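All protein chains but one are shown in place.
Then we have chain A:
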Amino acid sequence: MTGRVCRGCGGTDIELDAARGDAVCTGCGSVLEDNIIVSEVQFVENSGGGSSAVGQFVSLDGAGKTPTLGGGFHVNLGKESRAQTLQNGRRQIHHLGNQLQLNQHCLDTAFNFFKMAVSKHLTRGRKMAHVIAACLYLVCRTEGTPHMLLDLSDLLQVNVYVLGKTFLLLARELCINAPAIDPCLYIPRFAHLLEFGEKNHEVSMTALRLLQRMKRDWMHTGRRPSGLCGAALLVAARMHDFRRTVKEVISVVKVCESTLRKRLTEFEDTPTSQLTVDEFMKIDLEEECDPPSYTAGQRKLRLKQLEQVLSKKLEEVEGEISTYQDAIENELESSRPKAKGALANLTRDGSVEDTTSSVFGEDDAEDEELEAAASHLNKDFYQEILGSGLSSSSEGAGDPDGDTRPPALESLLGPLPTAASLGISDSIRECISSQSQDPTDACGDGELDLSGIDDLEIDRYILNEAEARVKAELWMRENAEYLREQREKEARIAKEKELGIYKEHKPKKSCKRREPIQASTAGEAIEKMLEQKKISSKINYSVLRDLNSKGGGGLQEEDAQPEGRTATRKLSRRKTPARRHRADPVTGVGKRLRPMVSAQPAKKAAAGEPLPLSPSTLGAEPARPTAVLVESGPVSYHPEDDPDEDDPDEDDGEPCVSALQMMGSGDYGCDGEEDDGY
């Protein structure tokens, strides 16, 4: 009882009949409302005799889905892209989740994550499958289910690192902190797969204890949890007299054999490994070990230190060598005073090797070792000197000249290093000069600052012709396969061009996003939408208008409509060749519309739709209707339209308009010819 007041008598006693949907005043009997929308459940009898409620289930997330008008509208007019994406995502999540045996709660959570991701535009530019997998894995992590990222990548056949990247991004963007993975979670799963039978639980417990121990020994940081699990399970199995080979374990745990072995050796290094089985179950050692990578690092450090010590010792040895060197040099100077002058002259030249050898070649007695020494002016020199020094020092002991002329040999030996490295002298100079260059060289104007750049060396980077040819040949040989492919591709394209079936694979143009239609009334909205979608203009506009506004302005539309029709017809005559191109997509559209058109009420609606186009566009520019595709091809439903259109018009009591008149043959005589086509 709504407590309304009757219009007729002013009485408040109004009876509502739910079944008939009437509101009647009991005082004067006037009907206030009929066809009230009632919220009642209606029952319908089945063939089996039972009754079921009338109605449809509407899903929670299907918001915005318009119920199909009269059924059969398969075009995605009502759904927007976002809803479609979500629906698609939901479907895929369920599909994947069922394969992973996730429960419904997890799947719902995953869908929520997905919705969040879509709203933050994280699905753009990424494969939907990756995003779905990342959402699912996120749920697995937060719920603590024993699913690995590897499982998901197995299902999808995608690289696990790619999935990982997407997952990390998702977790970061959604600000969800996934708790760190605990290897203990995987134990029951792997144990089950390894089939321990009755002792499953015991083995799992042992493996868990092992894992705890490993954690305390810092073996688990930075390692794949599955690898640790594998090692723990292997040891636990052996402890309980189960023979599980390494191969079996790795097939379950999905790590490499070498990884497993490494974990086992690391565990071996810990003191816990020395305990027996029983001791292990009872005792827990107090001390904790360092992580194995750290111990490895320490070992390396120790090696380095050893090396340093060794090198120091080497230096000492070298010191000894240099003293011998001095001794020899003194002897030389003392034995050949005249040679010194020659030496001094020649050292200025820089070609020391020849002088030393020539000088040394003069005297025979002491020359043998010295000659040998002179011939090896690199490191062997020192060995020889040492050898010769020992022999000559005994001779040189007789010579009192100890340290009279040390500089001579030094001048002799001095240029030796530079002589050996003549080739890089200019580059060394360059390096020195380059370091002194200022960072304030003018780069703003774009000119290349040439300071410090040695042209000579750069010239060396440029090959001459012969070298270039050789190089070209080498490159050709290396890349022969690629070149062959390119040539084949070109040949293929040329052939296709000849045959005329060459299709240029243009990069797909991203479809422009249409602006949402803004209209004040439903009719206007539909007009605009059809304007954009470019469905055929043969459909009767006025009928649609009638649907919306009950008969109001029907006359006007009729008059407008024939004009519209004729105008478009006229244009179609002029532009028929152009139309034929357009006809292809349009016939496609027309085909879509035809099944719709066959159903009567649907037809009316469809018929009415695009025609409001013509009057509106006509008013603007006559050129505009070219956007409206007029089918000059076979449009079978068209003649059906007219009689149907006539009927409702006549029913409404409007003046009869013959089909011909509607088509406006009176005004445009030529159109009659065209109409013959129909």
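Following the convention adopted for this analysis, contacts are C-beta pairs under 8 Å (C-beta built on N, C-alpha and C of every residue); 3 or more make two chains touch, one makes a residue touch a chain; residues count from 1.
Note that in this section contacts and distances are computed from a predicted model.
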Q) UniProt protein name for the omitted subunit, picking from "Vacuolar protein sorting-associated protein 22", "SNX4 protein", "Exoribonuclease phosphorolytic domain-containing protein" or "TATA box-binding protein-like 1"? A) "TATA box-binding protein-like 1"
Q.
For the chain not shown, which residue from A:L16, A:V118 or A:V160 touches it across the whole complex?
A. A:V160
Q) Who touches the missing chain here, A:I37, A:A180 or A:L499? A) A:A180
Q) With respect to the chain omitted from the figure, which of A:L149, A:L208 or A:L332 is a touching residue? A) A:L149
Q | Hidden partner interface residues of chain A, rising order | A | 148-150, 160-161, 164, 167-168, 171-172, 175, 177, 180-181, 218, 221-226, 290-291, 293-294, 296-297, 427, 430-431, 434, 437, 439, 443, 446-450, 452-453, 455, 457-463, 467-468, 471-472, 475, 479, 482
